[in-house]
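Taken from a larger complex, these chains appear in their original positions, while the remainder are omitted.
Letters are used for the chains, namely A and B, taken in the order the chains are written, and counting of residues starts over at 1 for each.
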Amino acid sequence: MTGKNIQLDKNGNLKHFLSIEGLSQPLLHTILNYAESFATVDKRPVKKVPLLRGKTIANLFFEPSTRTRTTFELAAKRLSADILNLNISTSATSKGEILSDTLRTLEAMHCDMFVVRHANSGAAHYIASQVAPHISVINAGDGRHEHPTQAMLDMFTIKQHKKDFTKLSVAIVGDILHSRVARSEIHALNVLGTNEVRIIGPHTLIPKEIEKLGVHIYHDMNSGLKDVDVVVMLRLQRERMRGALLPSEDEYFKRYGLTNQKLKHAKKDAIVMHPGPINRGVEIDSDVADGKHSVILQQVSHGIAIRMAIMAMVMGQINRDENKEKKK
Amino acid sequence: MTGKNIQLDKNGNLKHFLSIEGLSQPLLHTILNYAESFATVDKRPVKKVPLLRGKTIANLFFEPSTRTRTTFELAAKRLSADILNLNISTSATSKGEILSDTLRTLEAMHCDMFVVRHANSGAAHYIASQVAPHISVINAGDGRHEHPTQAMLDMFTIKQHKKDFTKLSVAIVGDILHSRVARSEIHALNVLGTNEVRIIGPHTLIPKEIEKLGVHIYHDMNSGLKDVDVVVMLRLQRERMRGALLPSEDEYFKRYGLTNQKLKHAKKDAIVMHPGPINRGVEIDSDVADGKHSVILQQVSHGIAIRMAIMAMVMGQINRDENKEKKK
């Protein structure tokens, strides 16, 4: 299987980071372990390690995103890499032909890594299949497909609080249909052997195929949250409101917005997560977002550490023997 | 008083730099002294010191400004810090709630310093009151309130030429009403014990309350400039012309534009300053801007040194014992 997986090189080491689907449990644990060592770098007075000094990383954002771009930029700088921010409007590269010329040009400039965000599902895989052998590609979100670094930072956050995935019940709440975060998280939770993954949301926002991933579907918050250890709230894209998919914001909040009242159905020590930025009063009540169960800001911090770990790994700058030993 | 002043930590050291109002004379002298040592760094072949290596500074500009942002960016780079440029439209953060989420997120990314420019008076103070204890905030201009780094670079420029503030007469000319620069400068000149501060401008552009700061008000240039040592010209925001506050540009120039003719009323060795960018032929004649009394370009150079000094001080990277000794 390693041979077919474009994400791994012939020795089974991480070469690209495109989707959680297709990665093994030992590899995810390796990423989580490295991230733990980088989490301490962030707290040092000098938040810099020289692992990627002299490497050039291009942020290829075909879809705008200040927040995610910033975390990759910070991760790159703290690894001492040089970073180029390239905002490429999708219109200018609507033809695959021209996109491939852009990639060839950046390769010829001796870039070492592309961090790609694109509105089309599969864009990062496509780019990884096209680039020269010395280049690594990281998926920073592609259409409705995956957002694997977000999923890994969430796994890291869960692990900090809950240790053993095989004993956990996790609920993901909201607009599953349009969410690449949800898709990556379900895969990651499955790979890590999570006991139960639940999906909660209105019929219109839960795709039929999702059941194939082994999740349990709920349309009611109180029963869906019953005794869960982790609640992952998704951001509601307000522009969906305009279509027929959703009732009003008020109605949505009443049914699926997370309040302390609804949260009482979860376990007493449940943690609440959200990929941010949050819509207070739409999918989450301020009392919950700022309350004792919330680990939302820890997720942001972990996002830097996870991205440092993944960037260093795909560049081969972390000891791979050590990597293999951990797999044993 | 130290306890109440949000700008100082419990040992009386500079923690934030938000306004000149509330700072002591010894502290302003300490800033000026440190800036003097940084002014030489700028002239070295390698214009870099490692004082803030591994620190992350976020330029939070809610109001666009290439010039001021650039000087902070250069100061940060010459101190070896990593810098993030974030242009945040005010509309997107119109609710205080959402602004505070943005701040929390940047804190969670382990930023060390926010450089803030905002259209609302008091925004930098508000942000400083909200941030985590490890973060320092520098005000890069808030509404009509203060622009304290500009005032300090002007004090530095005056000191280079005039030495003793207690013997000086300084005139500030133009649109005082809308000028955060004027407000910060009046405070700085007062704290440094300047003998006389004069304000010159049309009735419509001089706010009533300004007299409380102990300044003398003039509406005529010839009498206002009589025997002054320093003339500070303010930039005329041309958009004010549209309102009823001002006559035509020509009329304004005739009455308040600085010409060599009017400058003859000042002392022979008077210096002419301007925060830039200048409107030639509106508030200042080219013969004056480029003439022997002008120190306008020296102000720009001093701006980098002053910002390096303040950034290093709020980060605690300058020897504080030395600091205290200088206060004695």
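What we mean here is this: a contact is a pair of C-beta atoms (placed from the backbone, for glycine too) under 8 Å apart; a residue touches a chain by one contact, two chains touch by 3 or more.
As the structure is a prediction and not an experimental result, all values here were calculated from the model.
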| item | value |
| --- | --- |
| Copy count of the single sequence across the entire complex, 2 present | 3 |
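Everything that follows uses one rule, which is that only the chains that are shown with their structure count from here on.
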| item | value |
| --- | --- |
| Angle of the C-alpha superposing rotation, chain A to chain B, to the nearest 5 degrees | 120 |
| Sites on chain B touched by chain A in the complex | 53-56, 82, 84, 86, 97-98, 101-102, 104-105, 107-110 |
| Complex interface listing, chain A residues touching chain B | 42-48, 66-67, 70-71, 73-74, 77-78, 276-278, 280, 286, 297-301, 303-304 |
